[in-house]
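The following block contains the structure, expressed as structure tokens.
For this depiction, one protein chain was excluded, whereas all remaining protein chains were kept in their positions.
Letters A, B and C mark the chains in the order given here, with residues in each chain numbered from 1 onward.
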Amino acid sequence: MKKPALLTPVPAAAPAGPRSAPAATRPAAEGGALAARLLGRLQRQAVPAVLVLLVLVSSVLFPSFGTLDNARSITVQTSFLAIVALGMTLVILTGGIDLSVGSVFALGGVLAAWASQWGIVPALLLPLAVCGTIGAINGLLVARAGMAPFIVTLATLLAARGLLLAVTHEGATTYLVPRGSAFAELGQGTVRGFGYPVLIALALFGLGGVLLQRTPFGQSVFAIGGSSDAATLMGLPVARTRVLVYLLSSLLAGLAGALSAARLSSGVTIVGVGMELDAIAAVVIGGTLLTGGAGTVGGTLWGVLLLAVIQNLINQIGSLNSSYQSVVSGGFLIVVVLAQRYLFRARPTP
Amino acid sequence: MTQPALAGRPAALRLPDAAWLQKYGVYLAVAVLLLFNALFTEHFLTADNLRTQLVQVAPVVIVALGMALVIGTEGVDLSVGSTMALASALLPLYLGYGLVPALLIALLAGIAVGLVNGTLVSVVGLQPIVATLALFVGGRGLALVVADGQLKQIVNPDLLALGSGSLLGVPWTVLIAGALALLVAGLVHRTTFGRRLVAVGGNRTAAGLAGLPVRRILCGVYVICGVFAALAGVLATARLTASDPSALGTLMELSAITAVVVGGTPLTGGSVRVLGTVTGALLMQLLRATLVKHDLPDSTAQIAQAAIILAAVYAARERRSR
Amino acid sequence: KEETPSAGSGDGQAAQAATSAAASAPAAGAGCTLQSTGTPKIDLKDAIVGFSQSEKEANPFRIAETQSIKDEAAKLGVKKLLTTNAQSQLSKQISDIQDMLNQGAQLLVVAPLNSDGLQPALAAAAAKHVPVITIDRKVNATACKDYLTFIGSNFVEQGKRAADALIQATGGTGKVAILLGSSGNNVTTDRTNGFVEQLKAKAPGMEIVAQQTGEFARDKGQQVMEQLIQSKPEITAVYAENDEMGLGAVTALKSAGRKPGKDVKIVSIDGTRNAVQALAAGDYNGVIESNPRFGPLAFETLQKFLAGESIADSVIITDRAYEPGNAAASVAGAY
């Protein structure tokens, strides 16, 4: 167990590394060592475990569930939410929240579609520049002016939506991405059937994991979320880290929006509504504390997948009335978190 | 208190400075907005118009009051909008037995939702946002199942009277909201439950060690929030003269949380500002009214709304004394 | 009893007397055949049909729409009908369609949430040679190539007809408030454009004094109307882009002591039973139907297509118009 498990270490949950405490060594001694170790590992990784269980069960129940095609469509659909949730993870880890991501996502898409007439570079740069500005505003207002993140990002949620409406003449204009352009390819191309957005999302999560776990910036993020007073007293760059975190969140949301526009071939104005809640839910289900200070980007990835699989399952069940669909997905959510809580070793509440 | 030897030096005189602004910023913002409208909006300072604003804000105020209590315990309740819908959906089913039984059933639904939320938060120990997310998603579905997806016209005269009637010119909904605000203020400041709730929000570990019944308090708070949301659902239904489970209370959770936070209650728990919450709701209401009355297109309206919220909260922000 | 579309709503529409499955295949275009899409020839009775609904069945329009598809499928004895609901999320609609394809859907009926953005889903269907019929809303793509055909109403036209109805009710003068649908939505845009254009062309004496969104919901419509009554008491006419908002406006006007239908004329689009009832009761001045009963027409089109016939790129469904004169008699026929 030498590998420092990049994406899943330490929060309050369970240290992924070896523990010299007798707790970890005892079950191994009692025979069935390997099985016990595996079980122990799985128990500490509640979300992936629930996910694996869910996937196994539903593959048996629904023949069309466990297919490669299904995997491809689930992954590409989730990749956009995943990218947004990655940024959200960083923000939540500092104990903040970013409600603006849904609007910023939509704005990014519209801007990208508009700029795509001049090629792929403007199509990526414009949304990043505008969304980055929004993120910087969020960050500065939170970190420098000391305003509550909830309110600041709620305001920018409105502002980004307003900007989007202004750009699209109150939603009357939909900008289209030129067919066959390099930008469209970015959203629609595949490698072995898996869309580029999936690969981009995975790469970003990899980077995010390294950023969070292996760089001083990441340590500051955890420290601020754990105790921002202590972080200040320890001389960490608290304000700078906060600004950066909101900046990254908006950039990622904008990028996800751009990719989604590339995939949809158009800058759709109605996307992203309520996306912030999905992202927050994925992050929190992924084991990140909403109060900050503990969590992993890997957990978020699992959380996003879990939400997607639940939705897919509801479709597999087939002809559920839409009202029952909500009831079922609400019920599912409870079952999953309860399973997480009771079947698997719960995190010690800090 | 007499302890001259210990009490430091005489306090510096408090001027209406930054700290003052922080404390009373919301009220100031409301005043400014009222002034603006009085000057620049036609037909604004009429009794009818003011009544309209109050009537529209009443359900938000009621939900926000419950939400403020939840936020005081460092929680949040996303399910309020769905609870409103559920209460609204149940009403027509039982109005045949009269207003009171139907009302009781609706409130019972609120209690049930609160109990589920409260149990998930306090006993199971889930993070409030996840715990209440389940009913946020499922609750509205349940409401639609109950109502068979249909909007139903309300014909019960008692319920309609609740929505449109008034006492001495003050609509019932406004009176109810006002009474609840007083009640919650009393609850927070004058009862053991209120004080303990704030302590639980301020330091849960310490509260537990001090022997407070933390679980019961948490559960109680979510139940109150659920009941308030259900009541708001009933009042909104009465005013709409229809039970509309698909649209009633959508985004209410955001409006309520916004009112609470703009009103100066921190999301980190440990304090509840009741008057601030009411004022926060009023501020948002006036803001929306102003934008509609000046017929701004949606794009401009949203940007303006964002700017004004930021300005108001910026003025009232907490300045750390260093 | 049945309405023929009023004068302005000509293009390609032929009024038919049949209840809901009124259809017309315009002569335009070469049409689309099995060969051009590469769809294998199958019998509808052995087929798995997928239906993707865009919004929750929580308003009369969507309820009637879904029900009509389900009923017709049952009537024709379709082997299996998969239904999904995107709950107003575009991304969910895309994955819904892909899920159904993965579950083996051979024919698809889609009620798009938005005219743009379904590209990936359509591409996936095309790759599997699964024909897609979009109902209610047209997608911005190439018929026959990206999808088979579109069956539905013309929203711009609906807006124009609403304008006509309002002009008739007001006599061509007055101040109008528009209750817009959700911002950024194609339906909102089209119904607004049609209305505004027609008003400009036909009734220069009418002035639009307010355009505010009521988000297609009754309570929002009511709230906005309450504000407008206070700030712009001079308003004499309201155009609501769906019935729900119109009915909200009725409530608002009533509680402000005004007489909807008389002091303030109201016209809206959709043709739900509640609105037609209000019309019959005199609270309303006109309702333009947006016909949700796509089932018969959709399956009829599919059957023709599978039988080898050529299908036109769009099939326009007939929308009725309810007027004070015919309302009372039509209530039962409204959805």
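Throughout what follows, a contact is a pair of C-beta atoms (placed from the backbone, for glycine too) under 8 Å apart; a residue touches a chain by one contact, two chains touch by 3 or more.
Note that in this section contacts and distances are computed from a predicted model.
Visitor: According to its UniProt entry, is the unseen chain "Dihydroorotate dehydrogenase electron transfer subunit", "phosphoenolpyruvate--glycerone phosphotransferase", "Sugar ABC transporter ATP-binding protein" or "Cytochrome bo(3) ubiquinol oxidase subunit 4"?
Guide: So the chain that does not appear here would be "Sugar ABC transporter ATP-binding protein", according to UniProt.
Visitor: I'd like the shown chains that the missing chain touches, ordered by label.
Guide: Visible chains that the missing one touches: A, B.
Visitor: With the full complex in mind, choose from A:V52, A:V121 or A:L233 the residue touching the hidden chain.
Guide: Final answer for the missing-chain contact: A:L233.
Visitor: For the chain that's not shown, point to the residue among B:T41, B:S271 or B:T300 touching it.
Guide: Per the contact definition at the top, the residue touching the missing chain is B:S271.
Visitor: With the full complex in mind, choose from A:A223, A:L277, A:L307 or A:V337 the residue touching the hidden chain.
Guide: For the chain that is not drawn, the touching residue is A:A223.
Visitor: On chain B, what residues meet the omitted chain?
Guide: 1, 3, 6-9, 11-12, 14, 19, 190-193, 195-196, 198-199, 202-203, 205-213, 270-271, 321-322
Visitor: Please identify, in ascending order, the residues of chain A that touch the omitted chain?
Guide: 4, 10-12, 15, 17, 19-23, 25, 210, 213-216, 219-220, 222-223, 225-227, 229-237, 289, 293-294, 348, 350
In this section, only the chains that are shown with their structure count from here on.
Visitor: Considering only chains that satisfy the touch condition with chain A, which of them also satisfy it with chain C?
Guide: Shared contacts of chain A and chain C: B.
Visitor: Counting C-beta pairs in contact, does B-C beat A-B or the other way around?
Guide: When A-B is set beside B-C, the one with more contacts is A-B.
Visitor: Indicate the whole-number Å distance between the mean C-alpha point of chain B and the mean C-alpha point of chain C.
Guide: The separation of the two C-alpha centroids amounts to 37 Å.
Visitor: Centre to centre, by mean C-alpha position, how many angstrom separate chain A and chain B?
Guide: Centres of chain A and chain B (C-alpha means) sit 30 Å apart.
Visitor: Which residue numbers or ranges of chain B touch two or more of the other chains?
Guide: Residues 144, 149, 297-299.
Visitor: Multi-chain contacts in chain A: which residues touch at least two other chains?
Guide: Those would be 161, 164-165, 170, 321-323, 325-326.
Visitor: Could you please specify the touching residues of chain B with respect to chain A in the complex?
Guide: The contact residues of chain B facing chain A are 74, 78, 120, 124-131, 133-142, 144-145, 149, 254, 257-258, 261-262, 266-267, 297-307, 309-310, 313-314, 317-320.
Visitor: Across the complex, what residues on chain C touch chain A?
Guide: Per the stated touch rule, the residues are 53, 56-58, 81-85, 87-92, 94-96, 98-104, 113-120, 123-124, 140, 182-186, 188-189, 193.
Visitor: Chain C touches which residues of chain A in the complex?
Guide: Touching chain C: residues 64, 67, 69-70, 73-74, 76-77, 80-81, 161, 164-165, 168, 170-172, 174, 176, 188, 260, 263-271, 273-274, 308, 311-312, 315-316, 318-319, 321-323, 325-326 of chain A.
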